[in-house]
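Excluded from the complex is one protein chain; the other protein chains are retained at their positions.
Take a look at chain A:
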Amino acid sequence: MKYIDEFQDPELARRLLDDIHATVTRPWALMEVCGGQTHSIIRHGIDQLLPKELELIHGPGCPVCVTPLEVIDKALEIASRPEVIFCSFGDMLRVPGTGRDLFQVRSEGGDVRVVYSPLDALRIARQNPDRQVVFFGIGFETTAPPNAMTVHQARKLGIANFSMLVSHVRVPPAIEAIMSSPSCRVQGFLAAGHVCSVMGMGEYPGLAERFRVPIVVTGFEPLDILEGVRRAVRQLERGEHTVDNAYARAVRPEGNPAARAMLEDVFEVTDRAWRGIGVIPGSGWRLSSKYRDHDAEHRFQVDGIRTEEPAACRSGEVLQGLLKPHECEAFGTVCTPRTPLGATMVSSEGACAAYYLYRRLDMPAGKTREATPVV
(Lines give C-alpha, C1' and ligand atoms only; values in the text may rest on other atoms or scores of the structure.)
Protein backbone atom coordinates (compact mmCIF):
# COMPACT_ATOMS: atom_id res chain seq x y z
CA MET A 1 0.00 0.00 0.00
CA LYS A 2 1.20 3.49 -0.69
CA TYR A 3 1.05 4.36 3.02
CA ILE A 4 3.54 1.71 4.11
CA ASP A 5 6.56 4.02 4.06
CA GLU A 6 4.69 6.58 6.11
CA PHE A 7 3.76 3.95 8.71
CA GLN A 8 7.49 3.42 9.21
CA ASP A 9 8.29 7.13 9.58
CA PRO A 10 11.01 7.54 12.30
CA GLU A 11 9.91 11.08 13.18
CA LEU A 12 6.32 9.99 13.86
CA ALA A 13 7.64 6.95 15.76
CA ARG A 14 9.61 9.31 18.01
CA ARG A 15 6.46 11.32 18.75
CA LEU A 16 4.52 8.19 19.65
CA LEU A 17 7.38 6.97 21.84
CA ASP A 18 7.56 10.33 23.61
CA ASP A 19 3.86 10.12 24.34
CA ILE A 20 4.19 6.56 25.66
CA HIS A 21 7.12 7.58 27.89
CA ALA A 22 5.12 10.52 29.21
CA THR A 23 2.10 8.31 29.91
CA VAL A 24 3.64 5.33 31.72
CA THR A 25 4.00 5.86 35.49
CA ARG A 26 4.31 2.26 36.73
CA PRO A 27 5.02 -1.30 35.51
CA TRP A 28 2.66 -2.83 32.97
CA ALA A 29 2.72 -6.07 30.96
CA LEU A 30 1.08 -6.22 27.52
CA MET A 31 0.75 -9.30 25.34
CA GLU A 32 0.93 -9.06 21.56
CA VAL A 33 -1.07 -12.04 20.37
CA CYS A 34 0.22 -12.38 16.82
CA GLY A 35 3.59 -13.84 15.82
CA GLY A 36 3.77 -11.33 12.96
CA GLN A 37 3.65 -8.54 15.52
CA THR A 38 6.34 -10.25 17.63
CA HIS A 39 8.64 -10.31 14.63
CA SER A 40 7.96 -6.66 13.82
CA ILE A 41 8.63 -5.69 17.47
CA ILE A 42 11.95 -7.57 17.66
CA ARG A 43 13.06 -6.67 14.14
CA HIS A 44 12.57 -2.94 14.68
CA GLY A 45 13.84 -3.04 18.26
CA ILE A 46 10.55 -1.56 19.51
CA ASP A 47 10.71 -3.38 22.86
CA GLN A 48 14.09 -1.76 23.59
CA LEU A 49 12.74 1.74 22.95
CA LEU A 50 9.76 1.47 25.29
CA PRO A 51 9.89 2.62 28.93
CA LYS A 52 11.62 0.03 31.12
CA GLU A 53 8.44 -0.33 33.19
CA LEU A 54 6.59 -1.60 30.13
CA GLU A 55 7.01 -5.26 29.21
CA LEU A 56 5.81 -6.83 25.98
CA ILE A 57 4.97 -10.52 26.40
CA HIS A 58 4.84 -12.66 23.27
CA GLY A 59 1.58 -14.53 22.77
CA PRO A 60 0.61 -17.82 21.14
CA GLY A 61 -0.30 -16.32 17.75
CA CYS A 62 1.83 -18.48 15.49
CA PRO A 63 -0.28 -21.17 13.81
CA VAL A 64 2.73 -23.27 12.88
CA CYS A 65 3.93 -23.23 16.50
CA VAL A 66 0.67 -24.26 18.08
CA THR A 67 -0.30 -27.06 15.69
CA PRO A 68 -0.21 -30.14 17.93
CA LEU A 69 2.32 -32.90 17.44
CA GLU A 70 -0.49 -35.40 16.94
CA VAL A 71 -1.75 -33.50 13.89
CA ILE A 72 1.79 -33.23 12.47
CA ASP A 73 2.13 -37.00 12.85
CA LYS A 74 -1.20 -37.52 11.07
CA ALA A 75 0.06 -35.30 8.24
CA LEU A 76 3.29 -37.32 8.02
CA GLU A 77 1.39 -40.59 7.86
CA ILE A 78 -1.01 -39.39 5.15
CA ALA A 79 1.82 -37.76 3.16
CA SER A 80 3.74 -41.07 3.16
CA ARG A 81 1.00 -42.94 1.30
CA PRO A 82 1.82 -43.68 -2.35
CA GLU A 83 -1.61 -42.63 -3.66
CA VAL A 84 -1.43 -39.21 -1.99
CA ILE A 85 -0.22 -35.81 -3.20
CA PHE A 86 0.18 -33.88 0.05
CA CYS A 87 -0.02 -30.07 -0.29
CA SER A 88 1.06 -27.65 2.42
CA PHE A 89 2.19 -24.10 3.02
CA GLY A 90 5.99 -24.04 2.98
CA ASP A 91 6.48 -23.22 6.64
CA MET A 92 5.11 -26.60 7.73
CA LEU A 93 7.89 -28.56 5.98
CA ARG A 94 10.42 -28.46 8.81
CA VAL A 95 8.04 -28.65 11.77
CA PRO A 96 9.16 -31.72 13.67
CA GLY A 97 6.71 -34.54 14.22
CA THR A 98 7.71 -37.65 16.13
CA GLY A 99 11.11 -38.45 14.61
CA ARG A 100 10.77 -36.71 11.24
CA ASP A 101 9.16 -33.89 9.25
CA LEU A 102 7.42 -33.37 5.87
CA PHE A 103 10.74 -32.48 4.26
CA GLN A 104 12.07 -35.93 5.17
CA VAL A 105 8.88 -37.62 3.96
CA ARG A 106 9.53 -36.01 0.59
CA SER A 107 13.15 -37.17 0.55
CA GLU A 108 11.87 -40.70 1.27
CA GLY A 109 9.70 -40.56 -1.85
CA GLY A 110 6.48 -38.98 -0.61
CA ASP A 111 4.76 -36.60 -3.05
CA VAL A 112 4.78 -33.46 -0.87
CA ARG A 113 4.14 -30.16 -2.64
CA VAL A 114 4.31 -26.58 -1.41
CA VAL A 115 1.46 -24.30 -2.44
CA TYR A 116 0.92 -20.56 -2.03
CA SER A 117 -2.87 -20.82 -1.77
CA PRO A 118 -5.27 -23.67 -0.87
CA LEU A 119 -6.83 -23.07 -4.30
CA ASP A 120 -3.53 -24.30 -5.83
CA ALA A 121 -4.11 -27.65 -4.09
CA LEU A 122 -7.61 -27.81 -5.55
CA ARG A 123 -6.18 -27.20 -9.01
CA ILE A 124 -3.67 -30.05 -8.48
CA ALA A 125 -6.62 -32.30 -7.56
CA ARG A 126 -8.40 -31.43 -10.81
CA GLN A 127 -5.24 -32.14 -12.79
CA ASN A 128 -4.66 -35.51 -11.06
CA PRO A 129 -8.05 -37.24 -10.86
CA ASP A 130 -6.42 -40.65 -10.24
CA ARG A 131 -4.57 -39.43 -7.10
CA GLN A 132 -5.76 -38.37 -3.66
CA VAL A 133 -4.87 -34.72 -3.01
CA VAL A 134 -4.75 -33.64 0.63
CA PHE A 135 -4.26 -30.06 1.83
CA PHE A 136 -2.87 -29.34 5.30
CA GLY A 137 -5.38 -26.79 6.64
CA ILE A 138 -3.90 -25.07 9.65
CA GLY A 139 -4.00 -21.47 10.87
CA PHE A 140 -5.98 -18.88 12.78
CA GLU A 141 -9.08 -16.95 11.71
CA THR A 142 -7.12 -15.26 8.91
CA THR A 143 -6.30 -18.53 7.16
CA ALA A 144 -9.51 -20.40 7.94
CA PRO A 145 -11.75 -18.50 5.44
CA PRO A 146 -9.54 -19.26 2.40
CA ASN A 147 -9.43 -22.91 3.46
CA ALA A 148 -13.19 -22.95 4.06
CA MET A 149 -13.81 -21.51 0.58
CA THR A 150 -11.56 -24.18 -0.95
CA VAL A 151 -13.52 -27.04 0.66
CA HIS A 152 -16.75 -25.34 -0.39
CA GLN A 153 -15.47 -25.10 -4.00
CA ALA A 154 -14.37 -28.75 -3.98
CA ARG A 155 -17.88 -29.77 -3.00
CA LYS A 156 -19.54 -27.39 -5.47
CA LEU A 157 -17.36 -28.56 -8.36
CA GLY A 158 -17.59 -32.24 -7.37
CA ILE A 159 -13.82 -32.71 -6.95
CA ALA A 160 -14.03 -35.94 -4.98
CA ASN A 161 -10.28 -36.65 -4.77
CA PHE A 162 -9.66 -33.51 -2.68
CA SER A 163 -9.65 -33.56 1.12
CA MET A 164 -8.29 -31.37 3.92
CA LEU A 165 -6.51 -32.22 7.15
CA VAL A 166 -7.99 -29.49 9.32
CA SER A 167 -6.44 -28.10 12.51
CA HIS A 168 -7.67 -24.53 12.74
CA VAL A 169 -7.45 -22.52 15.94
CA ARG A 170 -9.33 -19.51 17.33
CA VAL A 171 -7.82 -16.56 19.21
CA PRO A 172 -10.52 -15.60 21.79
CA PRO A 173 -10.50 -18.95 23.65
CA ALA A 174 -6.69 -18.71 23.82
CA ILE A 175 -6.95 -15.25 25.41
CA GLU A 176 -9.45 -16.70 27.87
CA ALA A 177 -7.10 -19.60 28.71
CA ILE A 178 -4.11 -17.26 29.20
CA MET A 179 -6.10 -14.91 31.46
CA SER A 180 -7.51 -17.82 33.48
CA SER A 181 -4.05 -19.16 34.35
CA PRO A 182 -3.06 -18.43 37.98
CA SER A 183 0.45 -17.44 36.83
CA CYS A 184 -0.83 -14.95 34.23
CA ARG A 185 0.91 -11.56 34.27
CA VAL A 186 -0.82 -10.06 31.24
CA GLN A 187 -2.67 -6.79 31.90
CA GLY A 188 -3.63 -5.83 28.35
CA PHE A 189 -3.70 -7.21 24.82
CA LEU A 190 -2.64 -6.03 21.40
CA ALA A 191 -5.15 -8.06 19.35
CA ALA A 192 -4.04 -9.51 16.01
CA GLY A 193 -5.09 -7.08 13.29
CA HIS A 194 -5.67 -9.48 10.43
CA VAL A 195 -7.65 -11.94 12.55
CA CYS A 196 -9.95 -8.99 13.30
CA SER A 197 -10.08 -8.05 9.59
CA VAL A 198 -12.06 -11.27 9.20
CA MET A 199 -13.80 -11.70 12.55
CA GLY A 200 -14.39 -8.07 13.49
CA MET A 201 -14.31 -7.02 17.13
CA GLY A 202 -17.50 -8.59 18.49
CA GLU A 203 -15.77 -11.42 20.35
CA TYR A 204 -13.68 -9.08 22.52
CA PRO A 205 -15.91 -6.82 24.70
CA GLY A 206 -16.96 -9.79 26.86
CA LEU A 207 -13.32 -10.76 27.44
CA ALA A 208 -12.23 -7.18 28.18
CA GLU A 209 -15.05 -6.83 30.70
CA ARG A 210 -14.65 -10.25 32.33
CA PHE A 211 -10.88 -10.03 32.83
CA ARG A 212 -10.78 -6.21 33.13
CA VAL A 213 -8.10 -5.90 30.42
CA PRO A 214 -7.86 -3.38 27.59
CA ILE A 215 -7.83 -5.04 24.17
CA VAL A 216 -6.47 -2.88 21.34
CA VAL A 217 -6.73 -4.15 17.76
CA THR A 218 -3.27 -3.50 16.34
CA GLY A 219 -1.55 -3.61 12.95
CA PHE A 220 1.95 -4.69 11.99
CA GLU A 221 3.98 -1.66 10.90
CA PRO A 222 6.18 -0.03 13.56
CA LEU A 223 3.81 2.95 13.97
CA ASP A 224 0.81 0.61 14.23
CA ILE A 225 2.43 -1.27 17.10
CA LEU A 226 3.50 1.90 18.90
CA GLU A 227 -0.04 3.27 18.55
CA GLY A 228 -1.49 0.00 19.89
CA VAL A 229 0.86 0.20 22.89
CA ARG A 230 0.05 3.89 23.40
CA ARG A 231 -3.69 3.28 23.51
CA ALA A 232 -3.34 0.23 25.78
CA VAL A 233 -1.16 1.99 28.38
CA ARG A 234 -3.46 5.04 28.32
CA GLN A 235 -6.33 2.76 29.30
CA LEU A 236 -4.24 1.00 31.97
CA GLU A 237 -3.10 4.28 33.52
CA ARG A 238 -6.73 5.49 33.64
CA GLY A 239 -8.05 2.18 35.00
CA GLU A 240 -10.09 1.51 31.85
CA HIS A 241 -10.64 -1.78 30.04
CA THR A 242 -12.38 -1.37 26.70
CA VAL A 243 -11.94 -2.69 23.17
CA ASP A 244 -10.27 -0.15 20.88
CA ASN A 245 -9.43 -0.28 17.17
CA ALA A 246 -5.98 1.12 16.31
CA TYR A 247 -6.00 -0.54 12.87
CA ALA A 248 -9.11 1.01 11.34
CA ARG A 249 -7.70 1.07 7.82
CA ALA A 250 -7.98 -2.76 7.67
CA VAL A 251 -10.48 -3.67 10.40
CA ARG A 252 -14.22 -2.94 10.36
CA PRO A 253 -16.14 -3.65 13.58
CA GLU A 254 -18.14 -6.34 11.80
CA GLY A 255 -15.09 -7.90 10.08
CA ASN A 256 -15.80 -9.58 6.76
CA PRO A 257 -19.39 -10.91 6.94
CA ALA A 258 -19.03 -13.08 3.79
CA ALA A 259 -15.95 -14.80 5.20
CA ARG A 260 -17.59 -15.32 8.59
CA ALA A 261 -20.68 -16.84 6.96
CA MET A 262 -18.49 -19.29 5.03
CA LEU A 263 -16.64 -20.24 8.23
CA GLU A 264 -19.94 -21.04 9.94
CA ASP A 265 -21.07 -23.12 7.00
CA VAL A 266 -17.91 -25.19 6.49
CA PHE A 267 -16.56 -25.51 10.04
CA GLU A 268 -17.87 -26.20 13.51
CA VAL A 269 -16.26 -25.24 16.81
CA THR A 270 -14.39 -28.01 18.61
CA ASP A 271 -11.95 -28.42 21.50
CA ARG A 272 -8.40 -28.28 20.19
CA ALA A 273 -5.00 -29.18 21.66
CA TRP A 274 -2.37 -26.44 21.29
CA ARG A 275 1.20 -27.60 21.04
CA GLY A 276 3.00 -27.02 24.33
CA ILE A 277 -0.15 -25.75 26.04
CA GLY A 278 -2.70 -28.56 25.96
CA VAL A 279 -6.40 -28.70 25.19
CA ILE A 280 -8.27 -25.38 25.19
CA PRO A 281 -12.05 -25.83 25.14
CA GLY A 282 -13.80 -24.48 22.05
CA SER A 283 -10.52 -23.20 20.62
CA GLY A 284 -10.59 -24.91 17.24
CA TRP A 285 -12.55 -25.57 14.11
CA ARG A 286 -13.11 -28.86 12.31
CA LEU A 287 -15.08 -29.60 9.17
CA SER A 288 -18.82 -29.75 9.80
CA SER A 289 -20.69 -32.97 9.05
CA LYS A 290 -21.94 -31.48 5.76
CA TYR A 291 -18.35 -31.56 4.47
CA ARG A 292 -17.35 -34.89 6.04
CA ASP A 293 -16.57 -36.33 2.59
CA HIS A 294 -13.67 -33.88 2.29
CA ASP A 295 -12.25 -34.56 5.76
CA ALA A 296 -8.85 -36.24 5.40
CA GLU A 297 -8.98 -37.65 8.95
CA HIS A 298 -12.20 -39.43 8.03
CA ARG A 299 -10.93 -40.54 4.62
CA PHE A 300 -7.57 -41.93 5.79
CA GLN A 301 -8.52 -43.24 9.23
CA VAL A 302 -5.54 -41.81 11.12
CA ASP A 303 -7.13 -41.85 14.57
CA GLY A 304 -5.27 -43.38 17.46
CA ILE A 305 -1.96 -41.53 17.07
CA ARG A 306 -0.67 -40.65 20.51
CA THR A 307 2.45 -38.55 20.92
CA GLU A 308 4.57 -36.81 23.53
CA GLU A 309 6.40 -33.49 23.37
CA PRO A 310 10.21 -33.45 23.80
CA ALA A 311 10.84 -32.81 27.51
CA ALA A 312 13.66 -30.32 26.90
CA CYS A 313 11.45 -27.98 24.86
CA ARG A 314 9.77 -25.23 26.89
CA SER A 315 7.86 -23.69 24.00
CA GLY A 316 4.60 -24.13 25.90
CA GLU A 317 5.80 -21.67 28.53
CA VAL A 318 7.01 -19.30 25.78
CA LEU A 319 3.62 -19.49 24.05
CA GLN A 320 1.84 -18.57 27.28
CA GLY A 321 4.15 -15.65 28.01
CA LEU A 322 5.61 -17.32 31.11
CA LEU A 323 9.16 -17.60 29.72
CA LYS A 324 11.19 -15.46 27.30
CA PRO A 325 12.85 -17.51 24.55
CA HIS A 326 16.44 -16.79 25.67
CA GLU A 327 15.64 -17.88 29.22
CA CYS A 328 15.32 -21.48 27.98
CA GLU A 329 18.50 -23.52 28.52
CA ALA A 330 18.27 -25.12 25.09
CA PHE A 331 17.91 -21.74 23.28
CA GLY A 332 20.70 -21.14 20.79
CA THR A 333 22.61 -24.24 21.92
CA VAL A 334 20.85 -27.53 21.16
CA CYS A 335 17.84 -25.63 19.79
CA THR A 336 18.39 -23.44 16.72
CA PRO A 337 16.37 -22.86 13.51
CA ARG A 338 18.50 -25.59 11.86
CA THR A 339 18.02 -28.05 14.72
CA PRO A 340 14.74 -27.00 16.32
CA LEU A 341 13.41 -28.78 19.38
CA GLY A 342 10.01 -27.16 19.09
CA ALA A 343 7.85 -25.26 16.69
CA THR A 344 8.49 -21.81 18.20
CA MET A 345 12.05 -22.13 16.84
CA VAL A 346 11.26 -23.79 13.51
CA SER A 347 8.48 -21.43 12.49
CA SER A 348 9.58 -18.21 10.83
CA GLU A 349 6.88 -16.53 12.92
CA GLY A 350 7.79 -18.17 16.23
CA ALA A 351 9.01 -16.10 19.17
CA CYS A 352 12.17 -18.23 19.61
CA ALA A 353 13.08 -17.80 15.93
CA ALA A 354 12.56 -14.03 16.23
CA TYR A 355 14.92 -13.83 19.20
CA TYR A 356 17.45 -16.05 17.45
CA LEU A 357 17.39 -13.99 14.25
CA TYR A 358 17.31 -10.47 15.59
CA ARG A 359 18.64 -10.32 19.13
CA ARG A 360 22.20 -10.45 20.31
CA LEU A 361 21.40 -11.29 23.95
CA ASP A 362 24.08 -13.46 25.53
CA MET A 363 24.75 -15.42 22.39
CA PRO A 364 28.04 -15.82 20.55
CA ALA A 365 28.79 -13.02 18.09
CA GLY A 366 27.82 -13.60 14.49
CA LYS A 367 24.94 -15.95 15.25
CA THR A 368 22.25 -13.32 14.96
CA ARG A 369 21.26 -10.38 12.82
CA GLU A 370 21.17 -6.87 14.23
CA ALA A 371 17.74 -5.44 14.89
CA THR A 372 16.95 -2.39 12.77
CA PRO A 373 15.99 0.39 15.19
CA VAL A 374 12.74 2.07 14.27
CA VAL A 375 14.06 5.51 15.26
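Throughout what follows, a residue touches a chain if its C-beta (ideal position, glycine included) is under 8 Å from a C-beta of that chain, and two chains touch if they have at least 3 such contacts; residues count from 1.
Methods note: contacts and distances are computed from a predicted model.
Within the choices "ABC transporter substrate-binding protein", "Dihydroorotase", "Hydrogenase expression/formation protein HypC" or "Sarcosine oxidase subunit beta", the name that UniProt assigns to the complex's undisplayed chain is "Hydrogenase expression/formation protein HypC".
Listed residues A:Phe86, A:Phe140 or A:Phe300: the one in touch with the omitted chain is A:Phe140. What chain A contributes to its contact with the hidden chain is residues 1-4, 6-7, 9, 11-12, 15-16, 18-19, 22, 34-36, 61-64, 89-92, 116-120, 139-140, 142-143, 145-146, 149, 153, 157, 194, 197-198, 223, 227, 246, 248-252, 255-256, 258-259, 262, 349.
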